[in-house]
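Every protein chain but one is kept in place in this view of the complex.
Labels A and B are assigned to the chains in the order they are written; within every chain, residues are numbered from 1.
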Amino acid sequence: MVASIGNLALWLSLIFSILQIYVSKKGKLKVISVIVNGLLISSLGSFIILMYLHIVSDFSILNVFENSHTTKPLLYKISGVWGNHEGSMLLWILVLTIFNYFIFKLYNKNNSLLISKTLKVQSLITTGFIVFTIFTSNPFKKMIVEQENGLGFNPILQDPALAIHPPLLYIGYVGLSAAFSFSVATLNLNNKENIAWYTYMKPFVLVAWAFLTIGIAIGALWAYYELGWGGWWFWDPVENASFMPWLLATALLHSLIIVEKRKSLQAWVLLLALLAFLLSVIGTFLVRSGILTSVHTFALDPSRGIYILIFTAILGGYSLLLFGKKSKNYFDKNYFNFFSKEGSILINNILMTIVCATVFLGTVYPLIIEAFTNNKISVGEPYFNATVVPIMLPAILVMGVGPLLAWNRNKKSEILKKILPSVLLTGIMSLIIVSIYKSFSLIGTLGVILAFWIISNNIVILIKKRKNFSTGMLVSHLGVGFLILGITASSVWQEEKITKLKTNSSTEINRYSIFFKDINEVVGSNYVALKGNFVVYDKEKKIVTELTPENRYYPVTNIYTTEASIHSNIFRDLYIVLGTGNKSEGWVLKIYHNPLVIWIWIGAIVIFIGGTISIFKNLEKLKKI
Amino acid sequence: MQKKIPIFPLIVFFFILSVFFYLLIVDRNPSELPSNLINKNIPTFEAKSLISGKKFISTKEFKGETILVNFFATWCKPCRDEHDFLKKISDKKKVKIIGINYKDSSKKTVIWLKNLGNPYSDVLVDKKGRIAIEWGVYGIPETFVVNSNGIIKYRHVGAITGKIYKKISLIIDKNE
Partner (left out) sequence: MNRTNNFISKIIFIIFLSFVITQIPDISYSVEPDEILNNQNYELRARNISKNIRCVVCQNQSIDESNAPLAKDLRILIRNKIKEGRNDEEIYEFLTDRYGDFILLKPDINLNTFVLWFLPFCFLIFGIGIVIYHNKKSQ
């Protein structure tokens, strides 16, 4: 009964969405308003109903049966809604309609043409996704026979970070859909309407970018503490699928500044906006069609793959053809000096795009080879590290100095004067860090220098309180500095110890001594576990912390997991994973000393805060026009 | 030059999409690996025979006739599923099947074969899985068809099904 209402709401949102395609262009404001609101409410309704079905464990519904279980804690019953393919599509649709609503909110007399065209494109996208959901992945499908209990839920995914990871990412992906719609609408304008399309596009790009950043970071954080390898990024296709739109969103948001200030690069920005969303959809396709295997693949179903592919072909074919025909209107003959703000943004854009293209190449290359030669090859972490890192280095170098430069041309002597304090600061800080870790690996030293290059440049700007600096930008850049510091130190100076240890004995890592007190069986809410108790002492024999790694067994799904135990401070993480063993021979332990890893997460949060500041600032700008 | 740029993204886009489309409609399993040993000589190896207890030297045995090599273990469920097909092949096709007993207890294997019937002309012991690595095996059961010149013509990963049985029969009959 309730499920039927949910299904009805889903169909209703399809009707609203189709209506919006026809009405948005010529309809009366009141009619459009009813449709936009109706679309939002009906998609919200179907989403809430699915959530309700998960909470009450209604096992007459296939989706609930396959993904839930009565012993699951409430939080994970809720997050279980989007932890599977069908439910996540409902969330995707909901976010689409929320953005649709916000686009409509911008509607006024002056921009009616642009906004109505944007709404039309947005409703086309929404319709595509609703049709996909209803016909290939309907979450309200009923079971033939109602079951006593569900199949449960992969316990690896029962985690607070993973509970919020998908919604954050979807806000990112779907935010880019708004940029896509604005871009198509703008290309469809006849350039005579002198309308500030970029000012409307920018807040959406900022939202998408900020949420992609935090979403990716939370995914990485989850991998770090849950997978027990001491690492946090594996260049898996699923990770690449979110990283590529992020790279283009980064490029987009910087070049939008140039469009705003100098009205240059318009065609380029329009193309970037198209590509960023197309890449999000292609990423979804790669992950969900089963065309390639990955550590965390979603659903395997070729018919879904064909649908998304056709949908992508329509979206991309139409928009890129439109770009081919109309982009001439937006070409310009402005050229940028190397030593200028716009020059540095140009370099940023080029390098971000190259990195994105490289990641894309690495991700799809095995597929291309398979299609043409029937051979199978792998492109893994070593390839991406070898190609992406060297391209990123100059981008970071330029990023440090870019904000200091003025528009148009700068005198070289003046630039030197400006960067002198931060050069000194960078030198001092880098020397300190490198001497602490006494490791002179080239990439490590380079990474630390670049991190402090960014941090000190931003600090210098903050101290001098120059005018015309966007606080959001400064904060975000500072966050990137922290991020690079954390990435470099944790990957270059990681110490690892693999050993077998009996209870009542100890082992050393870095300057810590780790004492194995005992090991016990514990019973959790829906699992049982072996839990080791470890006491960590420092050189002065003082207790630093106690660590309790676990090996868990979830009987419902018959899955074993390891729960790493981590102690973090701003200098390092101590990370213990418990392996197999027994009383007489001892237990296998993996212990990591990961320097500065916390700065990755701090960096991501700081970037997000910076992004949020910019979002609000840009919304204010919108009110003025 | 500027005239050419606008359609370039479209071309790249459709190139990549057609690759995806081809891979979607073509019959393929993304997690299956093609063998690198097809049309190559069999790897040389020595092993103990579970049945006779004698030493088995690969270079002496693979000559003059088509031979199937089947990696199996009693702990692997799909191995039991394909067992009837193996018996069918040895009965109907009159080809030798050499079973390689992968990381298994010899005792259990003897009982297993007694209960289910023995399609193998010889069963070799691979306690540590080293022979399997020589053959590039990554998941048992795996079946290889070796022709009379000692060259590997076909490899199948996973249980033999009706469809695969027909494929294997065809290759045996052809005997290139």
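The rule is short, and it goes like this: a contact is a pair of C-beta atoms (placed from the backbone, for glycine too) under 8 Å apart; a residue touches a chain by one contact, two chains touch by 3 or more.
These numbers come from a predicted model, not from an experiment.
The residue from B:Leu37, B:Ile51, B:Leu116 or B:Ile151 that touches the chain not shown here is B:Leu37.
Contact with the omitted chain, checked across A:Ile350, A:Leu416 or A:Ile625, is made by A:Ile350.
Residue-wise, the contact with the chain that is not shown comes from A:Ile377, picked out of A:Leu29, A:Ile314 or A:Ile377.
Annotation for chain A: contacts to the undisplayed chain at residues 71, 228-229, 231, 234, 236-237, 293-295, 335-338, 343, 346-347, 350-351, 353-354, 357-358, 361-362, 365, 369, 373, 375-383, 386-387, 391, 409, 498-500, 521, 523, 528, 530, 551, 553, 555, 560, 562, 577, 579-580, 588, 590. As for the chain not pictured, it touches chain B at residues 31, 33-37, 43, 103, 128-130, 133-136, 138-139.
Please note the rule applied: only the chains that are shown with their structure count from here on.
Chain B has its Cα centroid 41 Å from the Cα centroid of chain A. Across the complex, chain A is touched by residues 2, 6-7, 9-10, 13-14, 16-17, 19-25, 28, 30-31, 33-34 of chain B.
The touching residues of chain A, counted against chain B in their complex, run 271, 274-275, 278, 282, 285, 289-293, 302, 305-306, 309, 312-313, 316-317, 320-321, 323-325, 327-328, 331, 364, 367-368, 370-371, 374-376.
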